[in-house]
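The complex is shown incomplete by one protein chain, all other protein chains being positioned as in the whole.
Each chain gets a letter, A and B, in the order it is written, and its residues are counted from 1.
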Amino acid sequence: MKDDLKDKAKSRELSLIIESSPHIRDKDTTPKIMYRVIISLMPAVATSFYFFRWRAILLILISTASAMITEVLCLMARRRTLKTVLDGSAAITGLLLALTLPPSLPPAMAAIGASVAISLGKQVYGGLGHNIFNPALVGRAFLQAAFPVAMTTWIPPVTLKVDVATYATPLGNLKFQNAIALGTLTPLKDLFWGNVGGCIGETSAAALLIGAIYLILKKTIDWRIPAGIILSLSAFTTVFWLINPDRYAPPLFHLFAGGLIIGAFFMATDMVTSPITRAGIWLYACGIGLIIGVIRLFGGLPEGVMYSILLMNTFVPLFNHYLRPRILGERRPKK
Amino acid sequence: MAKKKTFPRGVHPEENKEFTSHKPLEVMPSPEKVFIPLLQHFGAPAIPLVKKGDEVLLGQKIGEGKAVFSAHVHSSVSGTVAAVEDIIHPNGYPVLAVVINNDGQDRPSPEIKPCSNPLTLTAEEIRQKVREAGIVGLGGAAFPTAVKLSPPKDKPIDTLIINGCECEPYLTADHRLMLEFPEEIVRGAELARRAVGANRIIFGIEDNKPDAAQSLERHLNGFPAEIVLLKTKYPQGAEKNLIYALLHREVPRGGLPFDVGVLVQNVGTAKAIWEACALGKPLIERAITVTGPMIREPKNLLVRIGTPLANIIAYCGGLVDHARLIILGGPMMGLAQSLLDVPIIKGSSGLVALKEAYLEGEFPCIRCSRCVDHCPMGLVPTQIVKFIQFEKWPEAESWGALDCVECGCCQYICPSKIRLVHWIRLGKNYLIKLKRKKSPS
Partner (left out) sequence: MAEKTRKQEFFKGLWGENPITRQLLGLCSVLAVSNAVINGLAMGLAVTFVLIFSSLIVSLIRKIVPNQVRIASFIVIIATFVTIADRTLAAYFPHLSKAMGPYVPLIVVNCIILGRAEAFASKNKVSRSVIDALGMSGGYFLTILLMGLIRELLGNRTILGYPILGKWFSPWVVMLLPPGAFIMLGLIIAISNVIDFKIKERQKRV
C-alpha cells in the first residue's frame, strides 16, 4: 500500500496535464495567417511607392496607425485584453484601406476612414470574427459617402510625366469620356503593370498577383473566390462585348482595370466575411462578379467592386445557414 | 499509377512513426501486480467471479459479461486475488477491478483448450469461442466482438474489412502485428468472415506501410481476400471513412456498418480471434506502442492486460524529466492521463508521452472554414460548436452534432486553436441525455 502512495505522489510530482483530445495541433495560427496577408501585400506597397512616391507611403502609414490606435481604444472601452491588437487583423484593415484610397486624398481623411473601419466596421459587432462586412470596405464606403469629391479626384502616377491637376482612371475614362469611340481606352500593358491613374495599391495587377499567388500556395485564401469572381465577370462582360464591341470594353480590360484584382484576391477572400461552405463560396463569388459587371456596364458609377463585395457580404450568413455540406451517409429528401 | 483510394477531406498530421516502426514487438515481463478492470469495453460491466484471497490461474475467467453488450474478463497472470476494489479507469472515473498478486509462474487455466483444426468450426462455434475469450475491438472503441459477429438476419454482410490503416500518428503496434503475425491475422480474418457469412475480405492498409501489405500478401493463398493500399491520411482508419474509401458505400446517419453489408475488424482483433479459436487463449495481452519524444526508449510491446502505466514506462527506460502529457491511445483521439497507476486495458492501443499540451489561449473564430474543409464526416464544426455554446440543442442535432466521430481533425487544423472537439463532446453527451429523457425505453 505504501508503494501505491509513493507512485501516486510521483505522478503528482510530474504534474501531468489533462486535456481532451486531439493533443497535437497544426502549426498555423490566426496571427500567422494575418501576417502572411500583410507580407503578401508588400509588392503592392512597393509599386505604390514607385508610382505615387511619398504620398502613398504616408497614406499607408497613417491609415495603418489609425486602425491600430482605434483598435486599442475600442478594446479599452470594451475592457478586453490589449494583446489582440498584435494579431495583425487591425493592421491588415488599415493597410487594405490605404491601398484603395486615391493618392491625392488628405491624410486626415485616411485616418478617419481607418478609424471608422475598425470601430464601425469591426468592433461594434464584437471584434475580430464577428463582423458582417469587410472592415476595410466599410471604411472606404464611409469615406466615399463623407468626402465624395476627394475620393473621386485622381492624379496621374509620377511615371507618366503628364502635367495635369486631375486625371481620369481607366474605368472613369471608359464610362464618362467615351473612350472606346475616341480610341483612348487604356492599353492592357499599362493596366497590368499599373502605369495608370487610380487608387494607390490597386493599379498594378502584377504586384497584387504576386502576393495573391503566394497566399493561394500557402492555402491562406481560397482560390475559389477569386476564380468565381473572375469567371463570372469575364462571362458577363464577354457577352456584352461580343454583342457590341463599339460600346462595351473587352473582358480583359475589366479584369485588370480598377480594383478588381485587389477586391477579388484580398477583399472578397476575407475569411470572416466570406462563406464557409463550398456551395456558398461559389454563389458568393459569382454574385460579386455579376454585380461588378452590372455596376460597371450599366450603373452610374465607373467602379463597383466595393459595393458588390459589401452587398454579397450581407448574404454570407444566409449562405452559411442554408448551404451546409452533406453529412457522410445523409440522405436528403428529394423534392 | 492509379489514384490511391481514399475518403474526402481529412488531415495530414506529422506521422512520427519512425520512433518505433522498425522495432519488433517485445514481450514485456508480467508485473508483480495487475489491476484488471471489469469494464474494459463498450457496454455493461462484467460481474466479478472471484473474491479476495482466491487463487487464480492464467487465462481464468474472473468476470462474466452477462448482458448482451458486455464481455468476459480473464486473469492475465496466475496468483492470488489481492482485492476486488474500485480503481481509476483510464477514462477517469472509478471502476470495479480485480487486483491480482502475480506469482510469476503463469500456471495456465484448464479452461484453455486448443482446437486442432479451427478452420472447420461452424459460425456458431466461432462466435461462442470469441465470446468466451472476451474479445473486444482492439482498435480503440472496444465494442464486444461477439456482438459484432452476430449481425441481424435481415442485414446480410457481404464484405469483411480488416482495418490495418493505423492512421493515428506515432502508433506502430498494428504495423508490427502485420509484419510479425501475418498468418494469424489472415486466418483470424477468415474465421470472422465465416462467422458472418461474408463472401470476401478486404485488407485496408495505408500506403506508408507497404512492407505490412507484402507480409500479409504471402499468406492470402486460398482465401477470398485482397489487399488494398490506401492514401496515408487521417482518419483513414475511422470505420465509416474506411468503408467509403474502399467500397464507396456510405453508412447512413446514425447507422452501423452492417446497414451497408460491411463488417470492420481491426488487425489486432483478427489475431485475437485466431488465438481464441486455435489455442483457446482468452484476450489477456495486447500489442501497444510506447512512444513519443519524452520516452527514453520507445518500444512496441506485448503487454498483459492490467499492467499499470508506471511499469510500462519504467520498462521503456522511464520518462524524460519534463514530460507533461501522457496519452493512452494515439495523440489524435487518446485520453490524457493524470495518474500513472491506471492499467492498460483491452482498448488501449498505445502510450504516447509528449512534452507539452497546447494550453495557450484561443483566438476568436475567423470563419476560415478549415474545419469544414477537413471534417471527414462533412460537418460544419464551428457552427455546431456555436449552437452548443448557446444551447440551441435542436439546431445542434440537425447540423449533425451526433454524427461527429470525435476524430479531432477540426481542432487539429483550427488556426484559432478553438477546442472544437471538446465542445462537441459536451454537446453530444447532453443531447444523448435529452434523448434518453424523451424515450425512457
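One rule holds in what follows: a residue touches a chain if its C-beta (ideal position, glycine included) is under 8 Å from a C-beta of that chain, and two chains touch if they have at least 3 such contacts.
Everything quoted here is computed from the prediction, not taken from an experiment.
In the full complex, the chain left out of view touches A. The missing chain, though absent from the display, is touched by one residue of A:69, A:120 or A:206; that residue is A:120. From the options A:24, A:67 or A:109, the residue with contact to the chain not on display is A:109.
Interface note: of A:39, A:82 or A:146, the residue touching the hidden chain in the full complex is A:146. Across the interface with the omitted chain, chain A contributes residues 106, 108-109, 112, 120, 124, 142, 145-148, 150.
In the analysis below, only the chains that are shown with their structure count from here on.
The mean-CA centres of chain A and chain B are about 47 angstrom from one another, to the nearest whole unit. Considering their complex, residues 4, 7-8, 10-11, 14-26, 28-33, 84, 87, 127-130, 222, 271-272, 274-277, 281, 320, 324-331 of chain A touch chain B. On chain B, the positions that touch chain A within their shared complex are 11, 13-14, 92, 169, 240-241, 244, 250-253, 255, 308, 310, 319, 323-327, 329, 331-341, 352, 354, 356-359, 363-369, 372, 376-380, 382-383, 399-400, 403, 406, 408, 411-417, 419, 421-422, 425.
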